[in-house]
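Removed: one protein chain of the complex. Kept in place: all other protein chains.
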Amino acid sequence: MQMGQWLARVREERPLVHNITNLVVTNVAANTLLALGASPVMAHAHEEVADMVAIARALALNLGTLDPYVVTSMDLASEAANRRGVPVVLDPVGAGATPYRTRAAMRLLETRNIQVLRGNQGEIGVITGAGGEVAGVDAKAAGTGLADAMMRFARDGGLVVAATGERDLVTDGEVVYELENGHPWEAAITGSGCSLTAVIGAFVAVSDGTKGGLLEATVAAITCFNVAAEMAAEGASGPGSFQVRLLDALHAITPGDVDARARIRKG
Amino acid sequence: MQMGQWLARVREERPLVHNITNLVVTNVAANTLLALGASPVMAHAHEEVADMVAIARALALNLGTLDPYVVTSMDLASEAANRRGVPVVLDPVGAGATPYRTRAAMRLLETRNIQVLRGNQGEIGVITGAGGEVAGVDAKAAGTGLADAMMRFARDGGLVVAATGERDLVTDGEVVYELENGHPWEAAITGSGCSLTAVIGAFVAVSDGTKGGLLEATVAAITCFNVAAEMAAEGASGPGSFQVRLLDALHAITPGDVDARARIRKG
Partner (left out) sequence: MQMGQWLARVREERPLVHNITNLVVTNVAANTLLALGASPVMAHAHEEVADMVAIARALALNLGTLDPYVVTSMDLASEAANRRGVPVVLDPVGAGATPYRTRAAMRLLETRNIQVLRGNQGEIGVITGAGGEVAGVDAKAAGTGLADAMMRFARDGGLVVAATGERDLVTDGEVVYELENGHPWEAAITGSGCSLTAVIGAFVAVSDGTKGGLLEATVAAITCFNVAAEMAAEGASGPGSFQVRLLDALHAITPGDVDARARIRKG
């Protein structure tokens, strides 16, 4: 796979990504999309989410600071997205931490067509039935057999599943990719996973929507983001400067940087 | 016009600006006001917005992530502001993107006395009837005849209208100013327009409230912010470092910097 070309396509088409995300990362997710060359919009009013989906090319849902109003926002937005063929990316932040969050994630997965599910290994372990312990929104070591459970879940549900962590696993149910880019600083700032979810939205927005296209777009999005994180970490003095440099790197990164540094293994 | 003196007055009087703004920029808008030398407060509870307006010297409303609760907050706050003579600045983020946002903006303009309306050229084009296409909250090229439509709208409504972009247009219905300061990086970060709206709040707060005073305050606010952006861009390596340097520049900028760099043309 040539990953760099995906970044070029995002910058060329500048897709509008509609985010319904949590209160912690709204600013960071918007800035991440802008820095990379995509176009963000945030909207959660029941009165407008379907209209916003109608002009967007992807919908990114993040359960980070859920409440009943936002649950309904996501319900309405994803219904409209499914009707219009707009791809939906779901980030089940904190699934496993409380029954409310786990149920909200499962309900969206059961009642809507989700194209990509991305979480940390703990969250994905809970949702795919592999086990894993989730304390708050931090991932503990995911249960064993995560890749197997992910493949089964992806195949049964017809979606792409990504579990990110020190190494990232991505599968469409047929093949598993193991991605080795990234930097430990990513875990020292809030919202790096949530921003990545928004970035996956931008990449699937420029895909052809087939299972193969969604899989490759997801792998490319994670790889681009993580290569930018590696570039940002060079010269960072801590989580504050890393965060600033990450936005700079997302803006500066070239398709050539991505291809030169990508470390992707087919499992 | 001597623009620098407006900045000096803001720092001397340190006006409290009550913001009801969107979830993406709450932090950035508050930090922008603090960096410049004004005092921010954010409050949206129906139970307290009128009380907060009563101790504030300006009210800044931003429609960026509207929902019915916040629509009512703005309704109550602007009603109290009108009753008390507190100037109201309105930022119709995303007007034209969805009917819900357009209606919310129009309704505030029809039922309340708004002193300053500021948006990007697409949003202002939609509201003033000049046309213009709005995708999400990004401005596409505004329709032609924007300045004419703005003048008509400003004259009919008795308010100041500002459309910001590569060049900024500001009018009170009689005269149009064209402002040429600013830097392309401003479009690469989220919330620069929203922060500018909050800054306009701080400047109109120290004006005499006349039409001429509001016009000059708005021109001064945009010029100060954009000169700070130019200063911040020198040495920035991307949108992340630009954002950090912008707060530093808003704090460091002097009235002399503003006067030396202001590029204002009377249309």
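When the chains are written out, they are named A and B in that same order, and each has its own residue count from 1.
What we mean here is this: a contact is a pair of C-beta atoms (placed from the backbone, for glycine too) under 8 Å apart; a residue touches a chain by one contact, two chains touch by 3 or more.
In this text, all values refer to a predicted model and were calculated from it rather than measured experimentally.
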Among listed residues B:3, B:104 or B:249, the absent chain is touched only by B:249
In the whole complex, of B:12, B:48, B:156 or B:208, the residue touching the missing chain would be B:48
In the whole complex, of B:16, B:126 or B:202, the residue touching the missing chain would be B:16
Logged for chain A, residues touching the omitted partner chain are 22-25, 27-28, 64-68, 94, 97-101, 135-138, 188-191, 237-241, 243-244
Interface residues of chain B toward the undisplayed chain are 16, 18, 23, 26-27, 30-31, 34-35, 39-48, 51-52, 55-56, 69, 243-252
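FYI, only the chains that are shown with their structure count from here on.
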Rotating chain A onto its identical copy chain B by a Cα superposition takes an angle, to the nearest 5 degrees, of 120
Between the Cα centroids of chain A and chain B the separation in whole angstrom comes to 33
